[in-house]
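Note that one protein chain is taken out, while the other chains of the complex remain in position.
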Amino acid sequence: MPFYTIATPPGVTTKAQRDEMAESIVEMHLRLAGGLRQFVNVMFHEYDPTRFYVGGRHETRVMLDASIRAGRTKEVKTALLTSYSALASRVLGVPEADLLVSVNEIRAENVMEGGHILPEPGDEEEWLRKVMGAAVAAE
Amino acid sequence: MPFYTIATPPGVTTKAQRDEMAESIVEMHLRLAGGLRQFVNVMFHEYDPTRFYVGGRHETRVMLDASIRAGRTKEVKTALLTSYSALASRVLGVPEADLLVSVNEIRAENVMEGGHILPEPGDEEEWLRKVMGAAVAAE
Partner (left out) sequence: MPFYTIATPPGVTTKAQRDEMAESIVEMHLRLAGGLRQFVNVMFHEYDPTRFYVGGRHETRVMLDASIRAGRTKEVKTALLTSYSALASRVLGVPEADLLVSVNEIRAENVMEGGHILPEPGDEEEWLRKVMGAAVAAE
């Protein structure tokens, strides 16, 4: 965590765009929400636009969902949403009108990554010391 | 938002059924939960039934998930679930016993669509005036 999912119609993103987006998301997430680089997951999906509808008609959208640990303020979440929308629009060349961006909050105690339950936002340093200490002690 | 996802085994739905279901979901959502037609997203997926299990054995199910803004009463959510189940059963010809229907509530402040953070349920009119006013002022 975080776990970012970006869904587009086929052919909308190039490998260069995905690489840039994945790196930009890491930088943005660490700056606005904190956390650790090695836990920022980004997944790109393609969906079949003949099976997608908006208001009952076929239209295309790009969806970006960020599953993050719960506990950020409304101000941080607004900054994240605004930044995601601007980033996806800039890198992928999609107008903001066609973007659907969401933040899905999951409690840290509900996630285990690399064998460890995640720390609450802000407790990363203490948590790292404990996890690393355990790793050193286990050697 | 809302964002409806319907997952079936391959070949279960025809294009005519998907078209009808997408339109019926829009009508049902606006009637029971309110909101705006142009924000009702519906996505159909197919899953591989050889990779799906119920109780440890292969069975098939149709899953309908509705991600909606949080804040509806239990009564509205029960009406939504009952209506989705009846609708999927009627349009797709799937017995209710084989349906799995869920409502995933997301706070309005956690979603940005078309460049705007979504309003709370019930605040759509005021929000539209503000968004449209901003659009007019920007011209």
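Per-chain residue numbering starts at 1, and chain names A and B are given in the order in which the chains are listed.
Heads up, the rule we're going with is that contacts are C-beta pairs under 8 Å (C-beta built on N, C-alpha and C of every residue); 3 or more make two chains touch, one makes a residue touch a chain.
Model, not experiment: these values are computed from the prediction.
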Given A:Ala97, A:Met112 or A:Leu128, the correct residue touching the omitted chain is A:Met112
Which residue numbers on chain B touch the omitted chain?
47-48, 50-56, 61, 63, 74, 77-78, 81-82, 84-85, 96-105
Mind listing the chain A residues that contact the chain we can't see here?
1, 3, 15, 18, 22-23, 26, 37-45, 67, 106, 109-115, 117
